[in-house]
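One structure follows; several queries about it will come next.
All protein chains but one are shown in place.
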Amino acid sequence: MDRSKLEELLKAIASGAVSPQDGLESIKNLPYQDIGFANLDSHRGLRQGMPEVVFCPGKSSAQIVEIMRTLYANHDLLLATRATAEVAAEVRAELPGVVYREQARALTLGDIPEADKSLPAVNIICAGTADVPVAEEAALLLETCAVPFTRLYDVGVAGIHRLLDRLPELRRNHITIVIAGMDGALPSVVGGLLEGPVIAVPTSIGYGTSFQGIAPLLTMLNSCAAGLTVVNIDNGFGAAVAAVRVVSLARTRV
Amino acid sequence: MDRSKLEELLKAIASGAVSPQDGLESIKNLPYQDIGFANLDSHRGLRQGMPEVVFCPGKSSAQIVEIMRTLYANHDLLLATRATAEVAAEVRAELPGVVYREQARALTLGDIPEADKSLPAVNIICAGTADVPVAEEAALLLETCAVPFTRLYDVGVAGIHRLLDRLPELRRNHITIVIAGMDGALPSVVGGLLEGPVIAVPTSIGYGTSFQGIAPLLTMLNSCAAGLTVVNIDNGFGAAVAAVRVVSLARTRV
Amino acid sequence: MDRSKLEELLKAIASGAVSPQDGLESIKNLPYQDIGFANLDSHRGLRQGMPEVVFCPGKSSAQIVEIMRTLYANHDLLLATRATAEVAAEVRAELPGVVYREQARALTLGDIPEADKSLPAVNIICAGTADVPVAEEAALLLETCAVPFTRLYDVGVAGIHRLLDRLPELRRNHITIVIAGMDGALPSVVGGLLEGPVIAVPTSIGYGTSFQGIAPLLTMLNSCAAGLTVVNIDNGFGAAVAAVRVVSLARTRV
Amino acid sequence: MDRSKLEELLKAIASGAVSPQDGLESIKNLPYQDIGFANLDSHRGLRQGMPEVVFCPGKSSAQIVEIMRTLYANHDLLLATRATAEVAAEVRAELPGVVYREQARALTLGDIPEADKSLPAVNIICAGTADVPVAEEAALLLETCAVPFTRLYDVGVAGIHRLLDRLPELRRNHITIVIAGMDGALPSVVGGLLEGPVIAVPTSIGYGTSFQGIAPLLTMLNSCAAGLTVVNIDNGFGAAVAAVRVVSLARTRV
Amino acid sequence: MDRSKLEELLKAIASGAVSPQDGLESIKNLPYQDIGFANLDSHRGLRQGMPEVVFCPGKSSAQIVEIMRTLYANHDLLLATRATAEVAAEVRAELPGVVYREQARALTLGDIPEADKSLPAVNIICAGTADVPVAEEAALLLETCAVPFTRLYDVGVAGIHRLLDRLPELRRNHITIVIAGMDGALPSVVGGLLEGPVIAVPTSIGYGTSFQGIAPLLTMLNSCAAGLTVVNIDNGFGAAVAAVRVVSLARTRV
Amino acid sequence: MDRSKLEELLKAIASGAVSPQDGLESIKNLPYQDIGFANLDSHRGLRQGMPEVVFCPGKSSAQIVEIMRTLYANHDLLLATRATAEVAAEVRAELPGVVYREQARALTLGDIPEADKSLPAVNIICAGTADVPVAEEAALLLETCAVPFTRLYDVGVAGIHRLLDRLPELRRNHITIVIAGMDGALPSVVGGLLEGPVIAVPTSIGYGTSFQGIAPLLTMLNSCAAGLTVVNIDNGFGAAVAAVRVVSLARTRV
Amino acid sequence: MDRSKLEELLKAIASGAVSPQDGLESIKNLPYQDIGFANLDSHRGLRQGMPEVVFCPGKSSAQIVEIMRTLYANHDLLLATRATAEVAAEVRAELPGVVYREQARALTLGDIPEADKSLPAVNIICAGTADVPVAEEAALLLETCAVPFTRLYDVGVAGIHRLLDRLPELRRNHITIVIAGMDGALPSVVGGLLEGPVIAVPTSIGYGTSFQGIAPLLTMLNSCAAGLTVVNIDNGFGAAVAAVRVVSLARTRV
Partner (left out) sequence: MDRSKLEELLKAIASGAVSPQDGLESIKNLPYQDIGFANLDSHRGLRQGMPEVVFCPGKSSAQIVEIMRTLYANHDLLLATRATAEVAAEVRAELPGVVYREQARALTLGDIPEADKSLPAVNIICAGTADVPVAEEAALLLETCAVPFTRLYDVGVAGIHRLLDRLPELRRNHITIVIAGMDGALPSVVGGLLEGPVIAVPTSIGYGTSFQGIAPLLTMLNSCAAGLTVVNIDNGFGAAVAAVRVVSLARTRV
C-alpha cells in the first residue's frame, strides 16, 4: 500500500482541502487498486506492452464479437486464441478489421508492433511439423509483445544434426521455448546445450500411450537437464507469456 | 504335428508290430509333446544354453532353497533373481555352493560359461549410477548364456559426449540394451544412432512425476526413434532374454 | 569417428595436395556425418533397404503431397502411414503414381521390391479380425524392406488350435510379431511356444476397461513368457521396424 | 415376505389368541426380517452353512478378540481373514481355541466340517507360487462351508502342459477359481477350456507395470474367453464366496 | 481325452476294419478335439445350446455378412452384438433373414428357441433406463440359450422400494445379473438381499467422474456384499454368458 | 467493507478529533481486516465458536509444541489433528495440559464446551469399525464447537437394518456426515432416506481396487442420491467443518 | 415406523372392526411406506417444494416425452436437465407447454414459483464465461424450488477484485455455490472469505492436463480452506440440490 499517498490524502482531509466525502471515495477503492486492480488486470494484460487476450473455446462467436468490440474501445491490440476457421469467419463477418492467423489458430485486431531489437530474443524450437500450430501460437503472442524471436521447426531426434548445426545461432538468443509431442525428449537435449531459460511445451501429438500429451509432459517434468520448466499441454500461449515474463526483467533493468 | 511319425506308428499297429495298447500310450502323450512340452519348458529355460531361473520375491528363503536344490539335480546352472542380501545369506547357509552377485541382486549356482565370441555381442548402456542394478541383472543373464557384452554406464543426457565418444565401439556390437529412469530419453538418442535391435528398459529411478518408472516407460513407448522395443519397468532380466532371443537367430543361421 | 580417413585428409593438407580451404569444407561437416547425419537419417530410413516414411496424422494433404514430392526426388520408394481414404484420394489426385493400400491404411510411391528369400522371415500373427489393419501396416513395411513374412490372422484364445496347427510352419520363421487387443494374452502364449524374438503390439481394439489398448499393453509388459518386447499401442509400423532391426543383424553377419 | 405367517398371526390377534401388544412386538420387526434381517445377516454368513467372518486389517488385536468372543457365543465356526502372524499370536494368547492357518493368513475358531461330497466341487488353480496365499484363503473358506475342492498350483503359461495334462480331472469339477498376477493370462486359457463358471482373481504379485494387480485385473476383465467373472485384487475370500453362491443353487435344487 | 474312443479306433485299425489312412485322418484332429477343439469352440458356442456370436465393432458390414453367411451354413442360430442401426440395415439388405433387435443393439439369424422352464432362471435388474441396452443384450443372449429370465428395470437407489416390493419374486430365480452406471451401488444392495450368484455389470452411463464406467466398476469390485463377481463395462453379453455357465451346472447335474 | 465505520473515522479526522497519524494507523490495517484478516483468520477459526487447529503431519513435535504454546496465549481451545501416539507423548511432555484423544488421533488444549442444544444436531454415521478414527475426528471437532451430534457406527450394507431401525432418530437431526470406505455405497442409501444436508467422507479403508479411497470417493461423487457433497479421503475434520458451516446458518438466523 | 398407526390398526383387528384380510393388505405395504416410499420419492423430489427431474442423456426424445407426460399428470412442475437444442425441439413438438431454458440446457413444464424471500439465499459464483451453463443449471433448479439467489459470474483469479468488491453483498447470502474449471482455485479463495456452507463444482472447462475437470476437482478436494464440499464435475444440478438440502434446514426450523 502506498503509505505516503494515503498520508497525504489524510492530511488534506485534516486541513479541509479534501472533504471527508471525497476522501471516502478515494479511499474506498484503494484496497483494490493496491492489492490488485492494476496487477490483476496485468494478469491478463501484464503491462501495456501485452495485448488483451480472449480464449475462444466455450464461447459463441457472438460472445467473442461482443467481448472483442468492448475491449477494443480501450485497447490497441487484441488477440483471440484457439479460434477455428468457422469461428474466424463468423467473427470477421461482424468485425471486418479482425485478421485470422490460420497457422496460429488465432485472431488479431489492431496493429502488431515492430519487434523491439533491444529486448532479449527467444528461440522457438519444435520437434515435428504437427507441433507447428502450438509453435505459431507462441510466435504470435511474442509478435504482439514486440519480442524478437527465431523459429527452428522440425528438429526432432531424427533431425538433431540440424539442431546442432544451428547451435551458435541458438546461443545468440537468451530464452528458448521447446515444443514436442510423442516422447518429448527434445527439451532434455536442448536444455543440456543451452544456458538460459528453457520453457518446455508438451503437445498432444502422438497416439496410443502418448495419452494426448501426458507422455511428453512427464518426460519434460522428469528431464535430466536441470532447470527446465514446463507448461500445460499444447499451451504455446502460456510458454510465450512465460518468456515475456523473463523479458520483463530485461525491460525493468534497462 | 509330425504327420510322418504318426503315420508310421499307425502302420505298425495295422501290421501288428505294435499292439493297440502300446500305441495308445504313445499317442496319448503326443498332443502335449507336440504342442509344447519341450517348448513350454523352454519358456523358462529356452534351450540348453540358458539357465533355469527362479524369481525370488514372494517366495520364502526355504522355498527358494528347495526349488534350487530340486532344479540343480537336472541343471548345470541356476539363476535366482531379485534376491535381497538377507535372502542371499539364508540361501547360502543351506546351499553353500550358491554365489551372491550383489550388484545384480541375484544368486547363481553352478559354473558360468565362458563368453562365446562367435555370438553377436550386446551393448548394455545405462543412464545413471542408480540404474546399475538393473543393468547388472541383464549382464548376469547374458553371462550365464555365454553371450558377450560391453558395459557403458552413466551416460545420461549430461554425459552424451561420452556416448558419442564410444560410438564406433558401440557399433561393433549388434544388439543394444538401454536402461534409463527419470525422463527415459536416452533410448531415443541411442535408437537414432544405432541400426541393430535396441531394447529399452525403463527404471523406477526418479521421484514425483516419474511415478516409479511410468514416465520413462511412456517416453520409450513413444520414442521418435522407430523400432525401439520396450520391456517392463526395472526388467533387466527380460531385456537380456529378449537379446538372447535375437542371438538365437544367429545360432540358428550359423 | 573415421580416424584413418581424417588422418589421410590432414596428410593431404600437410603435403599441399588439398588446400586448407577445401579441407575446411570437408572437415566442417564431419562431426555431423560422423555422429549422426547418416545414422540419424537412417533413424527414418535406417539403411538403403528401407523406404522413407511419412506419418500422415496432423499433416494436411497438401503438406503430405509436398513432402512426398520432395523426398521422391532422392528416394526410390516412399511409404506414408495412417492415411485415411480421404487423404489418399487427395494425395493421389496430385501424385497419380501413389498407390493406396487400404487395409494397411498407407500410401506407397515407387516400386516395392521382391522379397529377399535369403533374409530371416517374420511371422505376423494377430488375434482378431479387427486387429488386421495394424497387422497389414506391419506387413507393408516388411514388404517395402524386402523382408519375407507369413500372415496368421484371427487366432485369438478362441482359435488357439489353429495356432497350434501351424506351429511347425511358425517355427520355420525366425522373428514373430504378435498383435492383440482386449486381454492381450496371445503374445504370452506365442512367447512360450517360440524361441526367437517376439515383438508384441497391443491394439486399441476392445471397449470399457481395455482403455483403448492400455489393458493389452499392460498384459504384454507383464508377460509370464520371458523376453517379450513391446511397442506402442497400434504401432504395427514400429513392430515391423523392430523386426527389420533384427534382420539387419543377419544382413551384417552374412 | 412370509405372507402365510403374517396371515396366521393376524388371525390369532383377531381370535384373541395373541394380544395386540404382543402382535405389535412381532410385527414391529417384520419389515427387517422381511426385507433383510436374515438375508443381510446372510450377507456375512449367507446361510447356516457358512461361518461368520471377521476382516482383520484396521482392527486391533483386542478388537478382534472381543468380536470373536462375542460372535462365538452364537456361532459354531468363525473365520478371521488377513491376520498377520503378530495378530494371530496376540489373539491366540487370549483365545487359545483359535487356530492360525498360516498359508491362508487366517484364524479359525470352532470345528471345520467334513467336505460334503454331494455338493458341486471347485477347482482352485493358481499361476505362481507367490499366489498361493490368495488361493489358500479361498480354499479355507470353501473348507469352512463343506464345499469340496481340488488344488492345482503353479500352472502359469510356462507350465500350461501341466494344466492340459489334468484337464479331464478339472472337468470333473463344476466351478473353477483361477488366480493369477503379472499378465493375468491364465483365466483366459482356462475359460476357453472349461464350460462351467470361472471366477478370476487378480493378485498383486508382479512389479513395475503390474501396478499391484491392475494389469491382471484388466486382462481378466477384457478376457477373450466369454463369461469369465472377476473379483477384487487378492480377494481369494470373495472368489470362494462367489463359488459358494453357485453351490447354493445346487443345494436349492436338490 | 476320450480314451475309450481312441482305443476303439486303434483296435479297428489293428483289425483292419479301418485303414491306416482313414485312421490318420481321424487321429490328426484328435489333439485339438482333445485339448480344445470342442471346448474352444464352446468358448464361443459353449455348447450346442448356445449360438455362434459375432462381435460387430471393427468389422465392416461386408465382413459381418460374410462371416454370418459362412457360419449359418453350419449353425441354426447366430447372434451379432453391438450392431448400429446402419450396420443392421446394410446386413439385412444382404441377408434378409436377419432380424435387428434394436433395444439389444444386436442381430439374430435363425429361430430363437422357447425358454426351457426346467433350467434355473435369471433376474436381470438394471438401475436406470439408460442401462437398458446393456440389459437387453444380456436378455437376448439368454433367450438364444433358452434360459428363462425376469426383467426388473429402473430400480436405482431412488426406486429401491420397487426392488424390495419384488423381493419374493426375485428370490424365486437363482441367478441375478445387476446392471448399473453412475455410483454402481445397486449390486451391493442386491448382493446383500439374495443368496445365489450375483453378476454385476458396470455401465458407461454417467458423466464427469464416472469416467465412462470406472466409478461403478470400482464400486462393484469393492462391494461390501461378499461374493459379487464383475464383468467388463457395458458387457451385458459377458454377464449373460457367465449366467449360462452357472446354468450349465444345473444341466450337468440333472 | 464497513463504510459507515470508515466514514465516521474520516469525519473525526476532519474535525481534529483524531490526528492524521492515528487515522493512518487505523486505516492501514483496514484492507486486511476488511477483505480478509478476520475472515481469513476465520478460515481456520471460522468464528469465536471454533478452535484454532494445527495439522500435525510434516511438523516436528517441537514445532507443534511451539505453535500450540503461541496460539494458546490468545485462544481458549486448541485442536491438533492427525497426531500419532508418539507425537502425542512428546507434545504432552512439554505441554502437560494437552489431552490425547486416541480414537480421534488428536490433541486438545483447553476446555471443551458443553454441547449447545439449541443448535441443529449432526448424525455421524460410519460403515465399518475401521472407519471409526475418521468418524471420531469429525466428532471431536463438533465437540469443540459445541455442536450436538449422534454416533451411528458400523452400519454398512451388511447391517442396513440397523440403519433403518434408527431412521426416526436420524431424522431428528438436521445434518448428516456419512463415512465409508470400500464400495462407498452407504451415503447413496442415506442420501435417499434423509432430507437435510448429507456430507460424504470416503476413507482409505479397503484393499486392491479401493486404491486408498479412490473407489468410495468416485462412488460418492457419482451418487444416484442427488445433492450429496463430498470431502477429501479420510477428511473427517473437513466434513465436520462443513457441518459447522451449515450450523452457522442456524446461528445467524436465530 | 409409525408405531401408533400400527397399534391402532391391530386394535381394530382385535376388535373385529377390521378383518384380518383387510389388515393384511394394509400391513403388507407398510414396510415400504415406513422405510422409504415417501423419502425415496423425495430422493428425486425431496419434498413438495422441489420439481420432478428427468436426466435426458441416454434417453430418446420419445422416452423423455413419455416420462414427462406421465409425471405431469401428478406434478405441477417438471425439470429435464442436459437437454440439447435438438432434444428440446423434438420434445416441444410433442409437448408444446414445455419451455427450453437454453443457457441452462434444460426443459421445464409447469409454472416456476416466485422466489420465497423468507428462505436463506444462495450465491452462485463462477470463474469463467464457459462455466455459465453449469451455473445456470444450478440457478434453474433453485428457481424451481423458490430459493432466492444472486449470480456473480466471470470472477476468476484475473478478476478477483470484482469478487472482493462485492463481498458485503455476498455475505448477505448464507449459502454459496462456486463453479470453476481449469485450476479450480476460486473456491479456495471464496471459502476463506465466507463463513457459511460453500459447495464447489468443478467443470470440464480447460484443456490438456485439466483432464475434463479432474484438475479442478482435485484442487477443490484438497482445498486449504476447511469445510468446502464438492460435487461431481459439471454437476450444477447436484450443487443446487445440496443447497436446497441446507435450505430445508431453515424451513424445518422456522
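Labels A, B, C, D, E, F and G are assigned to the chains in the order they are written; within every chain, residues are numbered from 1.
Keep this in mind: a contact is a pair of C-beta atoms (placed from the backbone, for glycine too) under 8 Å apart; a residue touches a chain by one contact, two chains touch by 3 or more.
Everything numeric here is computed off the predicted structure, so don't read it as measured data.
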Which residue, A:Cys126, A:Val178 or A:Ala242, contacts the hidden chain when the whole complex is considered?
A:Ala242
Could you please point out the chain B residues that touch the chain left off the display?
128-130, 157-161, 164-165, 205, 207-210
Residues belonging to chain F that touch the chain removed from view
31-32, 35-37, 40-41, 43-44, 57-59, 63, 202, 204, 212-214, 217, 232-235
Can you name the residues of chain C that touch the chain not displayed here?
1, 3, 6-7, 10-11, 13-14, 16, 19-20, 23-24, 27-28, 30-31, 34-35
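Everything below uses one rule, namely that only the chains that are shown with their structure count from here on.
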Go ahead and note the Å separation of the Cα centroids belonging to chain A and chain B.
50
Per the C-alpha means, the centres of chain B and chain C lie apart by a whole-Å value of 24
Of all the residues in chain G, which ones touch at least 2 other chains?
1, 31, 35-36, 40, 43-44, 164, 217, 232-233
